[in-house]
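Every protein chain but one is kept in place in this view of the complex.
Just so it is clear, A and B label the chains in written order, and each chain counts residues from 1 on its own.
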Amino acid sequence: MTANGWIQIIVFLGLILAVTKPLGIFMARVFSRERTFLDPVMRPVERLLYRMTGVDEDHEMRWTEYALTMLLFSGVSMLLLYAIERSQQLLPWLNPQHLPAVAPALAFNTAASFTTNTNWQNYGGESTMSYLTQMVGLAYHNFASAAVGIALAIAFIRGIARREKETIGNFWVDMTRATLWLLLPMCVIGALLLVSQGVVQNLKPYDTVKLVEPQQIQKTGPDGKPMVGQDGKPVMDTVATQTIAQGPVASQEAIKELGTNGGGFFNANSAHPFENPTPFSNYLEMFFIFAIPAGLTYTLGRMTGSQRHGWAVWAAMAVLFLTGVTTAYWAEAHGNPLLSGVDQRTSLAQPGGNMEGKEVRFGIADSTLFATITTDASCGAINGWHDSYTPLGGMVPLVNIMLSETVFGGVGAGLYGILIYVVLAVFIAGLMVGRTPEYLGKKIEAYDVKMAMLVTLVFPFIILVLTAISSVAGFGTSSISNPGPHGLTQILYAFTSMAGNNGSAFGGLNGNTLWYNTAGAMTMLVGRFFMIIPMLAIAGNLAKKKYVPPSLGTFPVTTPLFTVLLVGVILIVGALTFFPALSLGPILEHLQMVAGKTF
Amino acid sequence: MKKHLVTSVLMTIATTVLLGILYPLVVTALAQLVFPDQANGQLLHRNGTVVGSRLIGQAFVGPGYFHSRPSNAGTGYDAANSNGSQLGPTNHALIDRVKGDVAANQADHPGQAVPVDLVTASGSGLDPDISPAAAEFQVARVARERALPEADVRRLVQEHTTARQFGLLGEPRVNVLELNLVLDDLTRR
Partner (left out) sequence: MADKKKSKAIWDVKIVRSAILQSLLKLNPRKMMGNPVMFVVEVGSVVTTLLLFRAHSSFSFNLQITLWLWFTVLFANFAEAMAEGRGKAQAETLRKARAETMARRLLPGGGEEMVASAKLRSGDEVLVVAGEFIPGDGEIFEGIASVDESAITGESAPVIREAGGDRSAVTGGTRVLSDQIKVRITSDPGSTFLDRMIALVEGAERQKTPNEIALNILLAGLTIIFLLAVVTLQPFAIYSGSPQTVFVLVSLLVCLIPTTIGGLLSAIGIAGMDRLVQHNVLAMSGRAVEAAGDVNTLLLDKTGTITLGNRQASEFIPAPGITAAQMADAAQLSSLADETPEGRSIVVLAKTQYGLRGRELAAHEAVFVPFTAQTRMSGVNLDGREIRKGAVDAIIKYLQQHGTVLPKDVQASVETIARSGGTPLVVAENRRALGVIHLKDIVKGGMRERFTQLRAMGIKTVMITGDNPLTAAAISREAGVDDFLAEATPKDKMDLIRREQAEGKLVAMTGDGTNDAPALAQADVGVAMNSGTQAAKEAGNMVDLDSNPTKLIEVVEIGKQLLMTRGALTTFSIANDVAKYFAIIPAMFAATFPVLNVLNIMHLKTPESAVLSAVIFNALIIIALVPLALRGVAYRARSAEALLRRNLLIYGVGGLIAPFIGIKLIDVLITGIHLA
C-alpha cells in the first residue's frame, strides 16, 4: 500500500462528498417539478414525449399503480430487447461483423440481465452483439433500468415525506425526468470526456492491423483443444494480424457507469483499454458510478425535511465504503504468497501485489478502488477480474453485494436498499428508547416490518438456495473453473451478483449453460422486482400515515450514533446470513493459501 | 391496465429512438468531430500500414523486443476476444504458469525475483503497458540482442515511461508497442 494509493482513495471520497449536495439539490428540484436551468431544452422534449405516449403528467399514482406501470414498462422493454437479440442478423443496419442471432437461453438471460440493471454477461460483447444490439438494445436498457431505479427511490422518499396521502407520484413522469434532466445530459458530457481519453466512438467495422512481430501460435483443433501433430509436437500457426474491435463504446460507457449498469461493450469490460484507457477515465467512471447514489442521500434529506438524516445515511455509506476498500487494498497489495520467484513488493517502479487479472495503468489502488465501488453500487463493471483476486480481496466485492449494495448503491436501488435497513434498524433499536419506533415522524408498524422482512428474506433465499443446489449438482459444479473453496465462491458470487443485480462475476465460472442462464435470469428478475414491490408497499403505507412531530423522546436518525447503529445493523444482518457460506469459501481459501495449499 | 400497456409500448418506442439511436449517433458525430483520433482507436502507422493501436497491446516473444505481459485474450492479445486468465489465487494452473514464466524470465537474471506484472496476465489480455520495473528487468537483454548500449535503451525506456496522470492518478507505465516500434526504427537506421 502506498501513500499515493491512499491519497487517490481519499480524494475520490472527497469528490463524492463535493458532488452530493449540488446534485442532491438538483434532483430534488427535478422530481418536485421545480424550475431548473435545463428546462428550456428539456421541457419541450418532455411535453412531446407525454403527448406521444398519452401520459397525464399531473396524475398521481397509488403505490399499486406505480408498481404496475413500472412492471409493464420493464416487461415490454425486456421483450423488445429479446426480439432484437434474436433477430440481429436479420436487421440490415449496424452489424458490420455479421454476427449471428443470439441463442435463446443466452438472449433470455441477457434480456433479464439488462432490464433488471444487472448486466450480468454470459457472453463476450465484441464477439456476440452487433452494434445495433449494443446501442438500441443494451445501451438503451442502461438508461431505462437506471431511470426506473431512480424513479423508485424518489417514490420511496415521497412515501416518507408525504403525510396522510394515498399517492406517491407518477411513474412515467419520474422515469422521464430522470432520463431527460439527469442521465442524458450527464452522459453526453461524460461520453465526450471519455472519448478525449481514448474511449472509441465509431460505427466502423473492426480494424485489422499487421503485427509488429508475427506470432507462432499452437493451432486449436476442431475439438477445441490445442492440436498436436503425429510426431507429438504441437502444430503451429503463424498469426500476423490483430483484429481490433471497435464500436460506439463511449456513449455506452458513460451510461454504463452513471446508471450503475456495468454491462461492458467488450468482454473485458472496463479493463479493456478501449473502454477505460487512462487512470483519469478510470477515475471518471468510478465517479459516475457513485455520483447519483450519493446525491440521492441529499435528495432524501431535502425532500423529507431532515437534511441531517441524509448526511447520517451518507456517513454510514462512507464508513462501509472505506472499510471495504481498505480491506481489498490491503489484501491485494499483500499479493499471493504462493507465487515464488516473483517480486510483489510495491515500489516507485512497479505496483507490486497481486497483478493477476489487473492492468498496469491502474495498479493495485485503482483496481481495488474500482472493485469496491462497482460492488458497493450495483454497477458490476470491472477493471480487473475479481476471480483472480486474492481470497480476501475477492471477498470484499462479494460481501459488498451481500450487504444488498447499500453503500451508495445502485442508482435508486442503493437508496431504497439502505432505507429498508434503516426501517429495520429503527424498529429494533427504536424500541430501546421506549416508544413505538418512528422513522422521520412515521411510526414503523407490523405491516412495514413485514414488508421489510420480505425484502430482507428474498435476497438470501435465492442466493443461498440456488448456490446450495449448484454446489452439489453436476450441472452446477461442472461450470467451476477454479477448484477447491474458490469454486464454491465462484458459484456463490454468481448468484449473489445476479440476485443483487450487480452483474460482476468471478468470470471463470461458465455461466453460459442452460442452468446458469435460466436460473440466473430468474434470480435477476426476482432479485429486482420481488424487492421493489414490498419496498413500494412500504412507501405507500408510510405515505398514508400521520406525521408524529419529533421531540427529544423520538428515536434519533440524524446523529453519529444512528450512523454507527445503521452500519452495525447492516454488517450484523449481512454477516449472520452469509457467514457460514463465506467461511467455506473465501475464508477457508485464504487460510489454506496462507498455509501453502493449492488446488 | 390497457391504457398503461399502450403507454408502456409507446414509451418504449419513443425512448428507444431517443436513447438507443439519437443519443449514440449524436455522441458519435461529436466525437468524430472533436476527437477524431481518440474516437477511432489511436491507430499507429508504419510505412503506410496500420501496425496497431496505441492502446492495445501486442505479443512480443523475440529477445530483441520488450515483452508484454502474459495474455489470455483469445490465443493471446486477440483484440476481438478480450479476457483475463480467470485463474484463482490457489489454482495450481496459475501457480504452474507463473512458475514457467518466472523460469523463462530468470534465464537472463538467475535468481532475481521477476517483477510481478511481467508474469501475471492482465485483465483485458490487451494491456499495452508494463511497469517501469518490468521494463528495466528487460533492458539488459534487449540491449544485448540489439547491440545497443544499455544506457541508450534505458534512456529510451525512460522517455517512454508515462508518469501518473496529473501526478496523482494511476501508476507509472511503459507502452510496450510504442517502445518496440522506436527500437525497431533505431536499429534499422
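We adopt the following convention: a contact is a pair of C-beta atoms (placed from the backbone, for glycine too) under 8 Å apart; a residue touches a chain by one contact, two chains touch by 3 or more.
If you're wondering where the values come from, they're calculated on a predicted model, not measured in any experiment.
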Which displayed chains the unshown chain touches: A
Sole residue of A:75, A:234 or A:556 that reaches the chain not shown, by the stated touch rule: A:556
Sole residue of A:471, A:517 or A:541 that reaches the chain not shown, by the stated touch rule: A:471
Identified contact with the non-displayed chain, of A:127, A:218, A:518 or A:592: A:592
Residue ranges of subunit A at the interface with the undisplayed chain: 424, 427-436, 441, 444-446, 448-450, 453-454, 456-457, 460-461, 464-465, 467-469, 471-472, 477, 485, 487-488, 546-549, 551-556, 559, 561, 565, 568, 572, 575-581, 583-585, 587-588, 591-592, 594-595
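Operating definition for what follows: only the chains that are shown with their structure count from here on.
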Residues of subunit B that touch subunit A when the two form their complex: 1, 3-12, 14-16, 18-21, 23-24, 26-28, 30-32, 34-35, 38-43, 46, 49-62, 65, 69, 73, 75-92, 94-95, 98-99, 102-103, 106, 113-117, 119-134, 136, 164-166, 168-173, 177, 180-181, 184
